[in-house]
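Presenting subunit A:
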Amino acid sequence: MSPALVIVLRILAALGLMLANGVVLIYMLRKVLGHLHLRLGPVHVGPKGVFQTTMDVLKLLSKEDVWPSGVDRALFYLAPMVVFVPSLMAYAALAFSETWRITDLATGLLYTFAVLSIVPIGILMAGWASANKWSLLGGMRAAAQQIAYEVPLLLSVLPVVMIVGSLNLGDVVLAQDGMWLGFLPKWFVLPQLPAFVLFAVAGLVELNQTPFDMSEAESELVSGFATEYSAMKFGLLFLSEFSNSFVISALGVTLFFGGWLVPWVSSEAIQPIAPVVFMIKVYIGIFVMMWIRGTFPRVRIDQLMQLGWKWLIPASLGWIMVTGLVMKLWQLGPQVVG
Partner candidate 1 sequence: MLPDATVVRSILSAAGVHDAPAEETSLGLVCRVPGSGAPGVLAALRESELDFRILVDMLGTDTGEGIEITYHLRSLSRDEELYAKTALPYDGDLHSVWNTFPSALLQERETAELFGLKLVGHPNPKRLFTTEGLEPLLRKSVPQRSVEEVRQR
Partner candidate 2 sequence: MWGTGLIKGLAITMRNLARGPITVKYPYEKLELPERARWAVAPKFDASGNPKCTACMACVRACPDYILDLEVHTAQDKSKHVEHFRYEVGACMMCGLCVEACPFDAIEMSHDYELAVTDPEALAYDLLTDVDAASPKRARAEKPAAEKPAAEGGGPDA
């Protein structure tokens, strides 16, 4: 195969994975929220309603694309793409197994965070271009949120990087292979529990998920930045939200829960079904997000800012220092080099 064809195939694989994820996750969200709320969720289209989301995508595709008067046409058109494309790009560095990757980037972790941080710019564009005051407020919130939470999100994963000594997501997983004291899985969530909590909170903010869905905040801002969007432009905004939750969940699994590894099973034995294990773990992570979404109220924007600046950033910096000190004192160097 020519290298060009391989690249195209890889991009198509990423796109297919993203679209499939979107469809599955929206169905899953409806079912999970439904059952959490004593309801059933979709039941009509297909057995147990499995084709409901497919039909919704078809509906969105066939809907009229409304251009409200007064919108900034160029930005209004570009915004969904600026939101969608980085979400797609974020799949590139994920490690589904030792061999199953879209690309094998040495700086995978940094790259993923970098592309994900483009998403709020698209949201800000959408909010500004919509010529709607609610959208504007939503966009402004997204911008404030991004500035406040990019930092703790990155800082919270730094201790893991310090331990592993690599930004490659595959290396991070391999560093978690094995046992502590013979029975505890060598997952970073155990020694790095504070880092995981910081990562989870900052990740939820980054994803605009309840309890931090400030830029959408349907009870305050109607629908925030997405108020004026319709048809597939809305679909793209919606889809990227779900795809991002997959990416963040995958990062969490990779960094703290041993990626495709299963405790008490050797990494060679798990190799044939590694991507499946990885997906199951990611979906469990997403289920927890949905569970939180079905339970928690939303924080207020000034409380969110306070949480970010006053607590998360100092706490993550402090934890980096603690980790560094421990590594220095006990001479625990990076486990994987290069």
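Candidates were picked such that all candidates are chains of the complex that A comes from, given by their letters.
Convention: contacts are C-beta pairs under 8 Å (C-beta built on N, C-alpha and C of every residue); 3 or more make two chains touch, one makes a residue touch a chain; residues count from 1.
Given the structure is predicted, the values throughout are model-derived calculations rather than measurements.
With reference to the defined contact criterion, which of 1 or 2 touches subunit A in this complex?
That would be candidate 2, which touches subunit A.
Could you list, by residue number, the parts of subunit A that touch candidate 2 in their complex?
Result: residues 34-40, 43, 291-292, 294-296 of subunit A touch candidate 2.
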